[in-house]
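These notes concern the structure reproduced below.
The complex is shown incomplete by one protein chain, all other protein chains being positioned as in the whole.
Coming up: subunit A.
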Amino acid sequence: MHLDGKIPGGPLPQKWERRKLDYALVSPANRRKYRVLVVGTGLAGASAAATLGELGYRVECVFFHDSPRRAHSIAAQGGINAAKNYQNDGDSVQRLFQDTIKGGDYRAREGNVYRLAEVSLRIIDQCVAQGVPFAREYGGKLANRSFGGAQVSRTFYARGQTGQQLLLGAYQALLRQVQAGTVRLSPRTEMLDLVVAHGKARGIVARDLVTGEIRTFVADAVVLATGGYGNAYFLSTYARNSNATAIWRAHRRGAYLANPCFTQIHPTCIPVSGEHQSKLTLMSESLRNDGRIWVPLRAGDKRSPEQIPEDERDYYLERRYPSYGNLTPRDVASRAAKAVCDEGRGVGPSGLGVYLDFADAIRRLGADVIAERYGNLFDMYAEITGEDPYRAPMRIYPAIHYTMGGLWVDYDLMSTIDGLFVIGEANFSDHGANRLGASALMQGLADGYFIVPLAVGSYLARAKPPAIDDAHPAFEDARNDTAARIERLLSVRGKRTAASFHRELGKLLWDTCGMSRNREGLERALTHIPELRDRFYRELLVPGRGETLNRELETAGRVADYFELGELICRDALHREESCGGHFREEYQTPDGEALRDDEHFAYVAAWQWREGEPPILHKEPLVFEAAPPMQRSYK
């Protein structure tokens, strides 16, 4: 199959305008005849469902949380970008576009990224109008701060709770539609399969997480907004329940999965403290604005930080990247931290940590100013580690944080299955091989508020999907498949928990396909994962029945999908013989240890097609760069 990104012609600034003109419209009276199913209520899903509801479609919203407001988006701390140029520091749509393309190491589509930069302006307007309490200056205007990978100040924030406040804005808009009767919510309901009939996405099969009942939802178009799959790695900054099942099931039904190995590692997380650990906590990147990152100059230096004099410290980011310093992008900062720890210069009990030091900033600005800027983050750190970051430097280490890969979509956010749209972190678009800070929230809301509602409408107007109900054989098949899968998990009756397998798989992925990868490790993972998966189906133990609230069953189903996805992640990493963004192949680096990209051979999106019982097929969507010609990504 030829992968057509369907990017409109013409110069970049006119592409989106043109596409909007091309879109077919559904008249207001006809909109209520169409049912649109939105799975997920994070920033992407809630904003899409609310907007589709406002337009008058009949919207059904399915999600596994107990309330739409609890989606993982709520955890985002740092902020959201927009090219408003309120600081008069030279920002513009063009510059945000360029920074994002460069940040993604030239592995994203120009057309999409330009549109994202354009739409960013309206996102802030929309959120402010909804009552999102963004930080303000004394003059009453919106405040901004700067973020890793950017030299302008374009990040809007609401204390350290930006994701929460943006989500509440979208959630409130969504509930307003619930009240108005245009949107119906199905909480605590987990999508377990996608239904494709006559080549079109027509609904889903889901499990009611309270009663265990298997339910079907019929629709004229399906929008997946189910978030990222970073939890495949077990330890990550994701909420515990984030998972890959929705996109993986859609993948198995024919949606291609693109760039699965592109994973963002966040440099500023609290290091692991022990075996029992269930997740990693992120410390917002904004800390890098004032905190200085260092390790001892000498390997094995076990002295406490205050005993190490200035000239025996290595401020390695400031040394290696003088123009960005502590604000280098995440992939660069993460790898640099790994490098110093590999040299034996890591700090803390495990040796896997570096200092993030505020002593200078406190001396310069006073503890009060620091408390005002980062107080809640400092409290959080103290709570988790039992140490006081006002007195001793924080210890941080990189962790899995975001997945740039996801289901392949065209410019209209439609997957390779007709009528299946994918938005937010669940799709692969816009970020390329690396996501900059504050750009995921922007993309989720751009997709949900401004892009998918129009694209879905145009699809419905043109495709005019025929009436269908859940007696159709495609629904019957999907229901049976789901029941069989659940039965299989329940009937193993071995003696190991799903979580123990998850931990083992996650460790393997982190070791072989984490911050850096090489052929030997990836090949090892590709033989180990199938073995581990076989053991899973022989030794798993899920107590209880399917027809009740059964958390172990939920976990087991998710872990089962991680095995298949994990294999694809490694396969993708193995085939990409270059280093770019979050993908660092040790064989491909410059003499001074920077990523070595190969634009001649790898300037494409890698989209994988599932085949049952056989290796997946790789399809390539070539990337063309006209407005932002690729250049060496240097932050020196």
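Heads up, the rule we're going with is that a contact is a pair of C-beta atoms (placed from the backbone, for glycine too) under 8 Å apart; a residue touches a chain by one contact, two chains touch by 3 or more; residues count from 1.
By our rule, contacts and distances are computed from a predicted model.
A.B. asks: Look at the options "Ubiquinone biosynthesis protein UbiV", "Succinate dehydrogenase/fumarate reductase iron-sulfur subunit", "Dihydroorotase" or "Cytochrome o ubiquinol oxidase subunit I" and return the one that UniProt uses as the protein name of the missing chain.
C.D. replies: Its UniProt record gives the name "Succinate dehydrogenase/fumarate reductase iron-sulfur subunit".
A.B. asks: Of A:72, A:115, A:517 or A:583, which sits in contact with the chain we cannot see?
C.D. replies: The missing chain is touched by A:72.
A.B. asks: May I ask which residue of A:543, A:593 or A:615 touches the chain that does not appear here?
C.D. replies: A:543
A.B. asks: Any idea which of A:30, A:98, A:500 or A:609 touches the chain not displayed?
C.D. replies: Touching the chain that is not displayed is residue A:500.
A.B. asks: Among A:136, A:364 or A:636, which residue is in contact with the omitted chain in the full complex?
C.D. replies: Touching the chain that is not displayed is residue A:136.
A.B. asks: Suppose we count only contacts with the excluded chain; which residues of subunit A make the list?
C.D. replies: Contact residues on subunit A toward the absent chain are 47, 50-51, 54, 65-70, 72, 74-75, 84, 86, 122, 124-131, 133-142, 158-159, 161, 164-165, 168, 171-173, 175-176, 178-179, 185, 187, 210, 239-241, 273-274, 276-279, 281, 380, 383-386, 449-450, 453, 495-497, 499-500, 541-544, 548-552.
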